[in-house]
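Chains shown are a subset, placed as in the full complex.
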Amino acid sequence: TSNNQAAVPATAPAQQSSGKPGKPITIGFSAPAADHGWLAAITADAQARAKQYPEVTLKTVEAGQDATAQRAALQTLIQEKPDVIVVLPFDGAQLTATGRAAMQAGIPVINLDRQFSDELAFRVLIRGDNYGMGVAAGHFIGERLKTAGTSAPVIAEIAGIDNLPLTQDRSRGFKEALSSYGFKVSHRVAAEFTIDSGQKVTANLLQAAPKLDAVWNHDDDQGVGVLAAINQAGRKEFLMVGGAGSRKAMEQIRADNTVLKATVTYSPTMSGSAVSLARLIANGRGIGDLVELTVPKEIRLASETVTKDNVADYIGLGF
Amino acid sequence: MTDSADTPVDGPPLLTLTEVVKTFPGVRALDGVELTVRQGEVHCLLGQNGAGKSTLIKVLSGAHRPDAGQITWQGRSVSFADPQAAMRAGIATIYQELDLVPDMTVAENILLGHEPRTAGFVRRGAMRAAAHTALTRLGHGEIPLGRPVGRLPAAAQQIVSMARALSREARMLIMDEPSAVLAHDEVSNLFRIIRELRDQGIAVVYISHRLEEIRQICDRVTVLQDGRTTAADLPATTPTAELVGRMTGRTLEHVFPPRPPRAPSGELLRVEGLTRHGEFSDASFTVGPGEIVGIAGLVGSGRSELLETVFGARRPDAGHVLVDGRRLKPGSVAAAVRAGLGLAPEERKSQALLLGEPVQNNIGLASLSRHATAGFVRRGAERAAATEVADRLELRPQDVGRRARTLSGGNQQKVVVGRWLLGGTRLLLLDEPTRGVDVGARAELYQVVRSLAEDGVGVLLVSSEVPEVLGLADRVLVMREGRIVHEARAEEIDEHTVLDLVMAGSLLEGAAQ
Amino acid sequence: MTDLASAAAPKMKTSWWRDDASEPVRRNLGLTGVLVALVVIGLVSAPDTFATSGNVLNILTQASAIGVIAIGMTFVIIGGGIDLSVGALTALSAVWCTTVATQGFGGGGMLFTALVVGTVAGTINGVLIAYGRLVPFIATLAMMVGARGLATKISNKQTQPVNVESINRLAENKLLGIPVLVLIFAGVTAVGWVVLNRTTFGRRTVAVGGNAEAARLAGINVRRQTVLLYALSGLCCGLAALMVVAQANAGSSSQGDLYELDAIAAAIIGGTTLTGGRGTVIGSLLGVVVFTTITNLFILNNLPTEVQNIVKGAIIVGAVLVQQFQPRDLFRKR
């Protein structure tokens, strides 16, 4: 399945810095459990990555359905004293206390993607760039419409779960990027990161906007539903940009037979990298080509724009 | 029994109702009622099922608000906004429909709404004491205070609601058919209390369908018909014929239809050694086609259980039931119904009726497939059949489209019996069929049962009213502590003997406990 | 006293529609009123988009899957139960009928699978409740959790795209200008109405829900009826699952999320009582359409989600109040 492909290209850098296997290492890993491709890939990539290192054992605890459940999971994990903990929290702020607790217990915490509200709660933060994602989508759409010479275009945004801070960051980036072209978002709907919700809100959205020029959909998972709705309405007049970068989305971009012309990445491979960093920290090493002797405090992935032209390079990373 | 007519009371009017009107959707339940109750008298309300008695007392107790009319209580014109108001004014009520909370204990039910309390905390000791006093006053100290009333038999539940009314400080006590669920001898016990109350100057409004009770306890009688007062302040000595006339507008010649001479031949139902531990044991008897067999016994002697077990509603621990010599599948109502049995259970509301459904659907319930083709109900046919049954039972109001909830108690009973008439039943099991049914309707029901018998239907009748058993049945079984202790042809046995047999049982039982 | 007198007057006038027998009708009248109100709001707030045939059909299409489920739910609730597992069963059927293996059998095979899976799961609910004597709430809650888990396991958390054209095109297809999905919904509603009001099955359902003991003593096999009811609900879920799959062109364990809430809400706002024994198919139909219309209105007017929810809450309350309103309430407490 997808995780293998995800892992393969990520292997390359691993070899350089890892060198010979060190002492056995236990890495605790916790991510929200959700029926969602991206989150599934996060867990899968971490596991695939861990397999690369014979001395590393990855102890995954599924975090259940909400922050409370994940807190319970982490507290149990802390009691088992792994060498490092990699955690993608449901909500950074709500799990900061637990992160801090782990650090105080002498376990370095690698904070994946959703940032703790307290610096003391993590040793390394590695995350994607939600704001940047919105910006990328905004620029792509802006450029396309400008070159097409569309004046006062109708631009719609299909957000994910709306009361997540990350959704807010994405929307903000999108809005600000568009405004640099003098454009604005004229229709904004929010789905739930699920296919169903994607289909429903889009079907309604297409009724609300009889004519569209561009659409940004935050999430390629719900994108399946979004595209289904668009096909059912037989609409073709606009271009659409996806988000996160699922394999299916990239295939559609390559095939270029749908309204989907691009997607802005938010790659789950970061969890693979997090495992590698965890290993380095456990061994007190730094990142190979960097001067520093230890792993830096923060790493932020850039959100790249995958189009027909460069899709070949990225399709391997699609989840 | 002392004839209370020789103690005429002429206190000042405690309560007067003038021109009271209460309408329900489609019905004028009360249509200008006049009523005067004097201090320290026992005032009886008479009327057919649906005459408006219960509605009237609900108006008095603040449970319903009248649409029009004047209520004068102790000389002041009042309108009770809710039951609290009426209670504060000193009116306590025993409602016809048991007004208890099944999952609360006897003690809690008795003091519900006026629990002895300090700072919101129930004083449980005081509560139990008060409850016990109320119960012992009714001669029932033995009812366990800590048991949820839902687990008491109907009779005991009735005692509990009476105890509740008594536990209030009242100037007037209203009793809506308190004797309906009481066995013959419980009633005289009840009368003892009523007289005590009367002698304390408390007015009692008493509703019953049993005219002989009126004779024993009442000072004055008011008769209602179709929500109107047809006669006020009659002396209790008024001849039965006249009372019935005022109630029904007709004259009632005989209550029990004549028994045909011929002894019924053959056998329809055979019960052999039927037993359910703790309820009844080793019951064996037969019922022939066209034969009416009555079962007499005390409340709690296990007659209902026996009936329900014969009907397959309960699974016997031993013994079996045969119809036409073929064994019935034990514990299967469906099998019993297929074999032509029909049961009119004891608790009509909880065991028999779909209160929210039209009468038609209630009557048709047991014979759905009979009026259906390929699973589709032929509603025309069903309606016709139901209407016919309704006519035959003189249902009031006749309209079979009416919801069962809105029927008066007696008429609801008719609906339950009607269900089996429609079902083409060959053996009818009746548990307390005339409970809460008025004189006229009773006679009609007896007629129906008898005519069914004449059409060859076998009938097994359970009743706490010995005269009813003796008057209607061809053969009588006496039950005691769950055993059939005596069997005789109705002509060969009299009320006194039956009571003796029944008593003996309870005496033993009393000794045992 | 005077207030009593004055209170008497209006009573007679209004008595006809107070009559219990006509009550379901009245309730539906009420809901229809609510719907009309929503339409007016739509016409005013989004004049050029709301009334388009496209949008109306869109609303009905959105309502179709959940509507089918709501019909099944209506039967269960009238029968005195409740089914919390409908959402999960939809997901399970959707996932099961979109596995690569199943898709091999083509559209027919997928439909068959969806229906069987739903019905079997529903039957299990029924057996647990009727013979295991579990409280419906708990039994179906367990099924809800379990079925969702099973669905996730089968799909291995992946979205399963559909390659069967007949299914993929189902959502686009129209008959006489009406989307097939809407026609299915209409069909199910019609059948549901007939079954409830014209068949012995429907009668037994009402009897079992209204007074189980009475039904039992009238010779009705209460347990069998109960099992059938939950099986029916499961069947509806299976059908709905295929409709959802057709709309999404994919099956996923995340489908049917919280459908149980929508279905129950629709049935209850449609006049079905949770205590069982009464309810109408038409009411549930209207309930579903009302909810879907509300959502549509929000998006047409481009309202932010949080505002949507606040307003939605208010609308629900308003709707029920409108629907309950009776002139006599002005004069009467009881």
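Assorted remarks:
For clarity, chains are labelled A, B and C in written order, and residue numbers in each chain start from 1.
Convention: contacts are C-beta pairs under 8 Å (C-beta built on N, C-alpha and C of every residue); 3 or more make two chains touch, one makes a residue touch a chain.
From a predicted model like this one, the values you see are computed outputs, not experimental measurements.
Written as a formula over the displayed labels, the complete complex corresponds to A x1, B x1, C x2.
Heads up, the rule we're going with is that only the chains that are shown with their structure count from here on.
Rounded to a whole number, the gap between the C-alpha centres of chain B and chain C is 42 angstrom.
Averaging Cα coordinates per chain places chain A and chain C 36 Å apart.
Per-chain Cα centroids separate chain A from chain B by 73 Å. Multi-chain contact residues of chain A (touching two or more other chains): none found.
Residue positions of chain C in touch with at least two other chains are not found. On the chain A side of its complex with chain C, the touching residues are 1-2, 34-37, 40, 162-163, 186-190, 192, 194-201, 203-208, 210, 221, 224-225, 227-229, 231-232, 234, 248.
Looking at the complex, you find that chain B touches chain C at residues 21, 23, 25-26, 64-70, 77, 79, 311, 313, 333-334, 336-338, 343, 345, 350-358, 361, 364-366, 368-369, 372, 375-377, 379, 401-403, 405-406, 419. Residues of chain C touching chain B in their complex: 1, 4-5, 7-8, 11-12, 15, 18-21, 198-201, 203-204, 206-207, 210-211, 213-221, 277-278, 332-334.
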